[in-house]
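A single protein chain has been omitted; all remaining protein chains appear in their positions.
Chain IDs A, B and C follow the sequence of writing; residue 1 opens each chain.
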Amino acid sequence: MAEKSSENRMSLERIQQIREFSLIGFIIILSIFVQFRNSNFLTMANLDDLLTNTAILSILAVGMMMVIITRGIDLSIGATLALSGMLTSMLVSVYPALHPLAALLIGTLIGFVSGSIIGLLVAKFNILPIIATLGMMNVFRGITFLISGGKWVSAYQMSDSFKSISTGSILGINNLIVISIFIYLVFYYFINYTRTGRKIYAVGSSPKSAKVSGINVTKITWLVYSIMGSLAGLSGVLWVSKFASAQSNTASGYELNVIAACVIGGISIAGGEGKVTGLLSGVLLYGILENALPMINVSPFWQNAIQGAVILIAVVVSALIKRKTGSSNKIRRED
Amino acid sequence: MKKIIIGMLVLLMLFTVVGAAAAQSGKYALVVKSAGNPFMEKVREGFENAISEVGGEAIYKAPAEPTVEAQIIMIEQLITQRVDAIAISANDPEALRPALQKAMSRGIKVLSLDSSVNPNSRMVHVNQADPEQIGRVQIQGIAEMIGGEGQIAVLSATSQATNQNLWIDWMKKELEKPEYDNIELVKVAYGDDLRDKSVSETEALLKSYPDLKGIIAPTTVGIAAAGKVLTDRDLVGEVYLTGLGLPSEMAEYIKNGVSPWMYLWNPIDLGYLAGYAAEGLVAEEITGEAGESFTAGDLGEKEVIKAGEGTEIMLGAPFRFDADNIDQWKEVY
Amino acid sequence: MSDQYILELKNITKKFPGVKALDNVNFQLKAGEIHALMGENGAGKSTFIKVITGVHQPNEGEIYLNGEKIEINDPNDSKALGIAAIYQHATSYPHLSVTENIFMGHEKIDSRTKRIMWGDMHQAAAKHLQELGADFDPRRRMSTLSVAQQQIVEIAKAISTKAEIIIMDEPTASLTKTESEDLYIITEKLQKIGTSIIFISHRFEDMYRLADRVTVLRDSKYIGTWGVNEVSNKDLIKAMVGREINQLFPKTEKEIGKEIMRVENLSRKGYFKDISFALNEGEILAVTGLVGAGRTELCESLFGIKEYDSGIIYFENKEVEIKEVEDAMNLGIGYLPEDRQEQGLILDWELDKNISLSALDKISNRGWIDRKKEKNMAKRLAEKVNVKARSIFNLASQLSGGNQQKIVVAKLLTSDLKVIILDEPTKGVDVGAKSAIFEIMSDLAAQGYAIIMVSSEMPEVLGMGDRILVMRNGEITAEMDVEEADQEKILEAAMKAEK
């Protein structure tokens, strides 16, 4: 029997592929359908818009994926993003000559500090991620309010070079897209081809095993939240530059969109599982839903329900596929 | 354990049920929609100016999120503090009724400003501008910009606050005039007063209606987002933008020609007027009946007029911001 | 003198809050030997290993490697020193590939770019597996492997770190006879290439088959070290348990009564099919076969954990349906699960709550719990099964493995049972507790209870069973009375037509 079912389970590697293919298939069908309804959908201009608008989400999703792989979750990223965006743009409004790259760097640094505090709470003091990030979400958001004194930083207070971070383009491709592609390449390499990257999976797959085999679980966990924070910080700068406005309630609730994109992308909340390629298709589907629904005149009031239904269907279908392909559905827990 | 707690509670209560009820006079509260809204910060400034002129204490309350629930709690806290007047910019016209009625029943004067509450839950409303005027003037503006013909669209907020829907209704009435026969209102889009949503809604408008000539955005978030999109796509002179915006946010787009001009009232004056109206109510100079009048500091004599089933005090016509005056205003608000 | 030892531990003491897990323990490992480490559960074996591998640091004592004093502060230190451990519960990463499991933490990387070289790693992994006589694809996911295969991966991992000392913590506990045989061969191979091995096991056959010397720990203390051939079985048991055990399989005279339960053509798709057997009062029916033959699944269906698809169950000659655990319990079927900690107990709970969990109806009145009744019941039953505990408010996690087992038995006693299903009742249980369990079983059978005992242990099956069912691939391949049964017959039936 063990032999039999393990043959069945041999194809477990393929499940992930089946999942990704069915997701890509769904994306294609959806695109064709939308294109049918609005011929402007599959134009270069719109695709550029679509990707530009999805870029920030996709960057955050990379960080969230790593957090989720280690069995964690980060609810604070919207607040971190706002904090970094606010601080950076306030800085820019005082020193308009600040080089855009410096602004990006400062934003990332602010995010890193925020993330590493959370990392410390989770990794060192064993506070559950959902609690630690929920608490720090409040704290970061409050600090943003306090520092800004409730004021906005508006377009005219930002230098052109700062605003050009997200409006400029390289080789005709919007900077945001370029940055997110760059980040995907870096993290694809990091996750798949470096020892530290693999340790993230090890910690998520079995924290106990990781511990006895000498992996510094504390350090890896801390690292993951710090990376998440840094990416949120970077996204803060991009966000503020894109919308040319920094508010203290920027991106409030955005973390749920990011988590939803990860879930559609097949990142398992139970940890240890998830691929960059899967994530990419999840992010893409999410971006298309956001972009296409207004284009085919779906009432804005339907959009929430449609998104919720799609996420629910995505997770249920992937669970069903997993069952069909014979993975054991015994109630025993792994680990 | 339970007994202990109950015991403690009772003890605490007995301890100071005699608690002092030191009555102070002249506490005026301003409750706004949410924290972090620069328009409201300016309203606050005006309100505080007025209150300090009349020698009272101003209390400012801004919920972290723009929800009615939070405003209700704040009203209850203000009732407990025994303030003399509450001026509120409501997140919902109806849902605050029970809370505000409770306040009024405890002798607190209630008025709304900016975004009104229903007449039965206030004594008077301080209106920044006549909705009819606001609606009509925006159509007149966009018609002038696009030369009297072409497609236009409206980018609104969530339209949950009564304002936008009312203005849009007046816009539609204005459009019925024969001189606008060549102008077609193709869509009312909702950006939910969110930056990202407003941007993607603007983009969707541009894509869905390639011949679009003008956008009216009667909301500060929407107009700034639309200005940004039109600037980024370099559509100066092709798609015109007007509406209601903050000078500081719109300065750039007014100067680059995306939005040759736009409108807004002066939030500082609005707050100032609300402050004096509150004082008038507390001093029982007015009661909120139509026909009464009072002196609102520097703004001079103001009259309470009938509006629908309730009454209101009008600030004045919307102010037009264009390339000539924007520089002096962008630093103000 | 000490330089002939590759590893030597002197006077090691390890304290945890409230307990001494190791008390002045000495141990010497000769280069190239297989050294068995034995003792009852809770004797300190696991802590001992964790001290060697650096998971725990000793409070007192010294460790020498090749005669040099060393300090092992974390698992990485021990790895660097050439010490590898294969833990009792496989310490693998279920979501990751075999290759990664082997190389985690010491991946092959390009010396210049630090890039992980997956191709090289897969090749190396395949080579290691081949050396160990395994032929599965190293790209497979760890969770798709059988327990035995996972163990091979663990050994490959040890080899890949070029370990000179390998510690195996009860590697045969979850293996079948043939799988264990394969493991012996691998272990001997390792010994031939010069690896020194510490082998921990409850099974005497492991020790006799493999080990050169044996060290016994008891109650956190060092008892002694002997050459395997110098010490008698009886003395060894005495050293481990601290007293003599006369009879391991206490079979009492009893009468086998009338049929109580009959199963006809019971099937559950993918797990077992067409199972038919009858069970009589006072009978011990031993169900054996390879791990994964469907025995546990069969028992789970009989107990209503997983519903069967088809077939009929007769209980006291009446046709019944068992859809839920409650159905089974109402009929008077009790189940002692295989994994006590996971399936039998709530470790963070006090004993009284544990005992009453399966009998909440008996201690409650229309859903309201009667604490007094509950405490009384718990006290009575805990005393019945002779649990070594001070009070019924002790946490289950504070008890030793054998005593935890007794609490699970006490849980069974809360209901009026007729049939008791025991799944691998002695797995991971030390000699002392084993004999206690067999004693209870015999007693129960003598009183007329019907018992279904699932076991992979041949001596146990032959020693305790009255009738033996052999399963293979979800089907019954043989049924025999114990008088006519022997090891060969059972094995043949268990492995029929395989290879």
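The working rule: a residue touches a chain if its C-beta (ideal position, glycine included) is under 8 Å from a C-beta of that chain, and two chains touch if they have at least 3 such contacts.
Just so we're on the same page, contacts and distances are computed from a predicted model.
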Name under which UniProt lists the unshown chain, selected from "NADH-quinone oxidoreductase subunit N", "4Fe-4S dicluster domain-containing protein", "Autoinducer 2 import system permease protein LsrD" or "Aliphatic amidase expression-regulating protein": "Autoinducer 2 import system permease protein LsrD"
Omitted chain's touching partners, listed by label: A, B, C
Of A:I130, A:I170 or A:L185, the residue in touch with the unshown chain: A:I130
Contact with the hidden chain (one of A:L47, A:L109 or A:V315): A:V315
Contacting the left-out chain in the complete assembly, out of C:K20, C:K375 or C:K489: C:K375
Full-complex contact with the absent chain, from C:V147, C:V228, C:A446 or C:V482: C:A446
Candidates A:L81, A:A244 or A:V263 - the one touching the absent chain: A:V263
Positions on chain B contacted by the hidden chain, ascending: 1-2, 4-5, 8-9, 12-13, 15-22, 35, 59-65, 67-70, 72-74, 76-77, 79-82, 92-99, 102, 158-160, 190
Residues from chain C at the interface with the omitted partner, ascending: 303, 305, 324-326, 329, 335, 337, 342-349, 352-353, 357-358, 360-361, 364, 367-369, 375-376, 378-393, 411-413, 415-417, 440, 443-444, 446-447, 449
Contact set of chain A toward the excluded chain (per top definition): 73, 75, 121, 125-128, 130-132, 134-139, 141-143, 145-146, 248, 256, 259-260, 263, 269-270, 299, 301-309, 311-312, 315-316, 319, 322-323, 329, 331-333
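Rule of thumb we're sticking to: only the chains that are shown with their structure count from here on.
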Intersection of the contact lists for chain A and chain B: none
Chain ID, smallest distance between chain and overall C-alpha centroids: A
Inter-centroid spacing, chain C versus chain B (mean Cα positions, whole Å): 72
Distance from chain C to chain A - Cα centre to Cα centre, in angstrom: 43
Residues within chain A bordering two or more other chains: none
Touching two or more other chains - residue numbers and ranges from chain B: none
Contacting residues of chain A [partner chain B, same complex]: 38, 40, 45-46, 49, 53, 141-142, 145, 148, 150-152, 154-157, 167, 242-245, 247-250, 252, 290-291, 294-295, 297, 300
In the complex with chain C, residue positions of chain A that touch it: 1-6, 9-10, 12-13, 189, 192-195, 198-199, 201-202, 204-206, 208-215, 272-273, 331-335
Parts of chain C lying in touch with chain A, wherever the complex brings them together: 50, 53-55, 74-76, 78-79, 85, 87, 91-96, 100, 104-105, 107, 109, 114-116, 118, 139-141, 143-146, 270-271, 290-294, 297, 305, 342, 473-474
